[in-house]
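Below you'll find the structure, written out as structure tokens, and then a few comments.
This view holds just a subset of the chains, kept in their places.
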């Protein structure tokens, strides 16, 4: 059994967007009880991550860590066609994930207690981001 | 054909734990000859990696690299509820993988000669870590 859905998320600039509830609802509605969920983002300047879901400081700390590791406007970068956050957005995407692969058990994504699913916008301005969820199982 | 198993691994504090043999045995026992294996860890402070399996210095070097890149007790981090290794464990997990997706060929994970499957505990103290292996194929 293969179920595939494409949808969009409007981001509000750099930062994280919690997708956990939406993904769980889509998995539950699919009728698949056991299998694999693949979530994919069709962009190279926004990415996906699993992250601690209880303390918002964790996501703020991840943002600070990434901003220090990959500074906007770094003179190392030649590619700045869309501004000082252009190339850092590509590097951040590379260091995180364009695709999450999750187990489906009992008709839902079998996340750990503290795992949430987040879309991470790396550009300073908001964008519409397209995602595809593909579910395979029985 | 979908096979799914959940199991636990007890870690002994920060460092790597070789899962190659256990995963290969589970894949062989499943009866699936060709397909995809997904290994998932249900935590945000331990992760999975494929790594060179011959020289233990490689894993020691990875540990040193991560300790330098993401120092314990870094004042950058606000989230330190569980100690100086708390937030670094989340960052290390982000930079590595919560999920490995591997090909199954001839009834086993088709790893390269030098590829081993490792669980990487990022907290300084040992934990019980829950993993789910999902196999899809024929």
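In order of appearance the chains are A and B, and numbering begins at 1 in each one.
Just so it is clear, contacts are C-beta pairs under 8 Å (C-beta built on N, C-alpha and C of every residue); 3 or more make two chains touch, one makes a residue touch a chain.
None of the values given here were measured: they were computed from a predicted structure.
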| query | Please state: how many copies of the shared sequence does the complete assembly contain, given 2 in place? | reply | 3
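Going forward, only the chains that are shown with their structure count from here on.
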| field | Distance from the mean Cα position of chain B to that of chain A, given in whole angstrom | value | 20
| Inside the complex, what are the residues of chain B that reach chain A? | 2, 4, 6, 36, 38, 40-44, 69-70, 76-79, 81, 87, 90-91, 93-95, 98-99, 101, 130, 132, 134, 136
| remark: chain A contacts chain B in the complex at 34-36, 49-52, 55, 57-58, 60-62, 64-65, 68-69, 95-96, 100-105, 110-115, 136-138
